[in-house]
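To keep things clear, I will list the structure first and then write my remarks on it.
One chain of protein is taken out of this complex; the other chains stay put.
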Amino acid sequence: MNLPILSVTLFMPLMGAVIVLLVDQRQSRMVRWIGVVFAVATLALAGMIWAATAAAGASEMRLVEHMPWIPQLDLWYTLGVDGLSAPMIFLSGLLTTVALFYSAFTVKERVKEYTFLFLLLETAMLGVFMALDMILFYVFWVVGLVPIFLLIGVWGGKRRERAAIKFFVYTLAGSVVGLLGLLAVYHSTGTFNVLDAAAARPFSASPTWATVVFWALFVAFAIRIPVFPFHTWLPDALTEAPTAGSVVLAGALLNLGGYGIMRIVLPFFPERFYTYAVEVPIITIMALMSIVYGALVCMAQWDLKRLLAYSSVAHMGYVTLGLAAASAAWLQGGDSSALNAAASGLNGAALQQFSHGIVMSAMFLLVGMISERARTRDLKAFGGLASVMPATYGLTLVTAFALLGLPGLIGFWSELFVFRGAVRLLPAAAVIGVIGMVFTAGYTLWKLVHCLFLGSLDRDRWAGLGDLLWWEKVSVWPLVILMIVLGIYPAPLVNTFNAAVNVMVQAFVLR
Amino acid sequence: MPIASVPLSWYLILGAALFWVGLYGLLASRALIRTLMSIALMLNAVVLNLVAFARFVEPARTAGKTFALIVYAIAAAQAALGLALLIAVRRPHSTVAVEGTDVLNRAPRVVDEGKR
Amino acid sequence: MLISDYLYLAPVLSLLAGALLILLLDLLADREQMGRWGWKAALASGLLALGSTFLLGDAPVRVLNVLAYDVFTAYVWRLLLGALVLLILLGESYVRSHTDEPGLFYALLMFFAAGALLVAASTNTMMLLLAVELLSIAGTLLVGFLHADRRATQGAIRCLVYGSAMTAVMALGFSWFYGLTGTTDYALTSEALSGLWGSSPAPVIRPIALVPVLAFVLVGLVVKTGSAPFHHWLPGASDVSGGFVGASAPVAASLAILPKVAGFAALVRLTLVMLPEALDLHIVWRWPLVGILAVAAMLWGSLLGLRQHNIKRLMAFSGIAQLGYVLIGVVLATEAGLSALLVALTAYVLAEMGTFTAIAVVSQKMPLDLVSDYRGLYRRAPLLALGLLLFILSLFGMPGTAGFIGKLWLFTETFRAGYIGLLILAALSSVISLGYYGRVVRAGFMDSDAGMAPVPVPAAASVVLIAMMVGVLVLGIFPNTWLRWAQAAAQVFFASG
Partner (left out) sequence: MVPFIFRLAWLIPAIPYLAALLIGSGPKVSVLIRTRRTPSGRKRKLTFVQAPALVAIAGMAFALLLSLAVLWGTVAQPGVHEPLSVAWFSLGTEVMQVGIHVDPTAALMLVMVTLVCLIASIYSVSYIRDEPQARRFFITALFSAGAVLGVLVTDNLLVLFLFWQLLGVGSYLLTDLWRERREAQRSVLRRFIVTRVGDSMLLFGLALLYAEVGSLAYRDLFSAATVARLATTPYLGPLSVATVAALMLLGGTIGKSAPLPPHIRLPGAPEGATPVAALIHGATTVSAGAYLMIRAFPLLTQSGAMAVIALVGTAMALYGALRAAVQSNIERLLAFSTMSQLGFVLAALGIGAYAAGLFQLIMHAFFKALLSMAAGSIMQGLERGHRHTSGHAVPLHVKRERIDAADMLKMGGLAFRMPLTAISFLAGSLALSSLPLASAGFWSLGEISGGLWSTLLPPAWALALAAGLTAFSAMRPVALIFLTAPRSRAATYARENKLAMTLPMGVWALLATGLGWLGIPRGFPLLGRLSPNWFGPFVSTSLGEGLERIVPMTLAWQPAIVGVLLTLGGLAAGWWLYGRKSLSIQGDATVDPLHAALDRMGLPRLGESLLGKFGLADRAGALGSRTLRAAVGLEGLIEGGVLSLALIGRGLSELCGLIAGGWVGRGLQSLASPPAVRDRDVRRLQRRGVENHLWTTFVVVALLIAILVLFQRV
């Protein structure tokens, strides 16, 4: 057990990236497979991490590595995983693997840089989930932006310029605000360690400061989730990114925002969170707006990928709602039903991220496959594809149902848990959030199933589209299988999250 | 009145006046020669200050005077450089790097507004 | 111990010797030979100077009573000399193709660097004035280096006028200090100043009256070294206003790096050695004066950078903003703050060096230096584009780059000292600067390269580029050694007092 498995996992993709750099540009085939092999290796390690964490109880930090990084600045290289991060690490590994595998067959130009960036991105994502030092966290958090920025900017669609720049400016600006917040926390607590800082409750003596810093951090993370008024970069970015880029961006990268809030904002400022989720329900309103408004815009969208992007916004709204609900338990100290409801809300938020990651990635893959074949993303041009692409149809159907939260598929659990938390702690929000479910069902089935696959087929145009090829199936099937398996038996996931969440809830609720 | 009895402040006031005259000249003048002369005036003000201080503060030592000398030298160097550049501006367009001419032939595409 | 004093001047002397040697060679050799040998001779003397700094040891030494050689000096000198070596490499291909007087260029560069070294080390107002003048005259000549070209000369004239005026301003300030204390040495001035108001007879002059004097000194120094908002000449020196380059890219790089680093070193010394900390004067100097300068520099640089279409001007404004952040270190004037300042300064040098290398390469092909010339650079010269991206990110403060460490430390210390407003303004300016950084990146990576020719990267330039990229990354990720140096350098001012 002396092997620093977290570090090994963390730097596995980076090592792959460096090796890729050393390979000759022309040997693109080799580059591709190096990328896939390293991604798979990382995934295997991530699986081991999950298993080890779950086996160890997952309730506190496991596999901790702690050594000085920049002692002058009091920065430590502290890694650790608990039940909250282990599945996220696995998810990031999985999606990168899928993305690289899929790209190995689709990306033709500048393969070397592409693979390099993807592996770099993976390291950044893993780093965020593993880091226990705020600045280390921040480093990975921001570094991840560059690869995705380049992926959009260089390999993206027609309007990639605007999308990439918007992404760049939005997220970097957010990160500056976040950095200030983290520094303030350091100033207050004297430590950059996430857990210590949470235990020290930054600015507990000064409500004004707490409010300011809370908002700085919240906005920084909210931009990444993204929550309603800060979401406008996402549709552009997701629409213009190459398919694999959308997969990772929507599936894995958005999770960083929610994770950040769970790991940093909520434990640091439970009382502020409570204030702004319950007393002055700004956060709750943001979440509800994301849900309802995102769904409404989806209904009005005819661009396939944009539609999915807004649907992402709507789905991430549930994450925020779950968090808001959990925070509402702050004042209800001894009440075990409130504690459980808060745990439920947090579990729901975490699960929603995980399930959103899997489902949205699968959806982006499928939609990417269709739109790349058809060379258009205009929904109005499609119809009746079920007869030419039956396998695609079947997979999309399952994914769509997972997206709208059908029980028995992974998407359901998060909604149930979020609502369980919200119903108990934020009843009014729960009522509105539930309405969002109806909308979700509406646009998902109407747009993604009916407009694409049902109705009459334009034979002249689409007869020759052709169904999924073997590698496309290989890319999507694991995700679909996960949706079903975890949908029927969510225990491996939920129990892992729950172990960590219980501890968190105990920690932040006022006693 | 003997020189020695002139108080320090008189020198300093004179120095300040010289300096401001020089500064005014610098800001108001559009001709290079005059500009250079204004600068020389400012430096002279500094020299006046230094010498006066040397005389009143520590007459025994040489630091102030050395300083004054150095400022003079600097003024001289600057003047020389200024004149040299003056001439360079007016020199006919003779030996010029190849790209230079090429560039001149290209009309400026963007008028940069940052600088007026 | 005069001899050993000269020993400590070895870096400066070897630069001067190199310069003289090159001038001598220039008389003897023809242009072609000079092109071949000039840069090698310059490089040799630069390396010699750099090497000699490592032989001098760490003990603080007063050199000739006017200079101080200590860890701080060593740090700054190494930084300056390292930059010089890279500048020589960077200038090599450019100079060969752009002028028939390569020898002169290198000689000027060496003088320039020597001036910078002296500025950084001087502990005497007189020496400082002299060294600044050397720096500024060599700089002016460098700007006007393509002297057959009228607009370059105009740039030089502007430099000269500005520079001379500022010399006068600074000298006036120094003369007052001299007058008050009867000495030109920093340490003695400090002692005398503290004694001035401590003694029993009523003070001749009240400390508040010294504020204009302080302002004079500050403005003079800062403008001379080009780290403040009043120096239109700096963007101007490297501008395109008339539709033509003012200064060539290597020169612009030199102007952007050497005098600023030296100027900061001088500023630090002035702040910490000459102005006694016990005195209100010190506080006045740090907070309203330098602080306002810092804020003005940050905002001014960022905001005006937004309007630039010429990459050199853009980088010049970005440099102003960057140095605004660095000035915060002076405002703090604590040991950690000073270390942070050095770190940020070094990071700035690395990034700026890299950026200007890229600019120099591109401007050989496209001398207009418009941002739009960088369209599709990623496809035309991947190394260049990636380097540019990395440097820009470092300037922005992207984690994982040297720039981040600098900013992080500065910001942390600012927080600790409680300058929240300053911090927020710095962050704001950072965000604003994204606007123009984004434009460069967008041109390089997103815009199509239709109609643009590939850009060949000379070997020397790619060496510099890669070295800078590695440097930016390594210092961004494993900065421990570097930070220790910076700490040691900063300790110089605090260990004794």
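Per-chain residue numbering starts at 1, and chain names A, B and C are given in the order in which the chains are listed.
Note that contacts are C-beta pairs under 8 Å (C-beta built on N, C-alpha and C of every residue); 3 or more make two chains touch, one makes a residue touch a chain.
Remember, it's a predicted structure, so these values are computed and weren't measured experimentally.
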| item | value |
| --- | --- |
| Chain not shown: contacting residue from C:Y162, C:F404 or C:F445 | C:Y162 |
| Residue among A:V434, A:L465, A:V485 or A:A507 touching the omitted chain | A:V434 |
| Residues from chain C at the interface with the omitted partner, ascending | 16, 64-66, 104, 111, 118, 124, 126-127, 130, 133-134, 137, 141, 147, 154-155, 157-158, 161-162, 165, 183-185, 230, 232-233, 236, 299-300, 303-304, 306-307, 432, 435 |
| For chain A, residues in touch with the removed chain | 170, 229, 231-232, 293, 296-297, 299-300, 336-337, 339-344, 347, 384, 386-387, 401, 404, 406-408, 412, 415-417, 419-424, 427, 430-431, 434-435, 437-438, 441-442, 445-446, 449-450, 454-457, 489-491, 494-495, 498, 501-502, 505 |
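Here, only the chains that are shown with their structure count from here on.
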| item | value |
| --- | --- |
| Arrangement of touching chains [line / ring / star / complete / other] | line |
| Interchain centroid distance [CA atoms averaged], chain B/chain C, Å | 23 |
| CA centroid of chain A to CA centroid of chain C, Å | 43 |
| Sites on chain B at which at least two other chains make contact | none |
| Interfacial residue positions of chain A with respect to chain C in the complex | 70-73, 113, 135, 138-143, 146, 150, 153-154, 160-161, 164-165, 168-169, 172-173, 176-177, 179-180, 183-184, 186-187 |
| Touch list for chain C against partner chain A, complex | 339, 378, 382, 389, 393, 396-400, 404-405, 408-409, 411-412, 415-416, 423-424, 427, 430-431, 434-435, 438, 441-442, 445-447, 479-480, 483-484, 487 |
| Complex contact set, residues of chain C against chain B | 97-100, 125-126, 129-130, 133, 137, 140-141, 144, 146-150, 153-154, 156-157, 160-161, 163-165, 167-169, 171-172, 174-176, 178-179, 182-184, 232, 235-236, 239-245, 304, 307-310, 313, 317, 364, 367-368, 370, 372 |
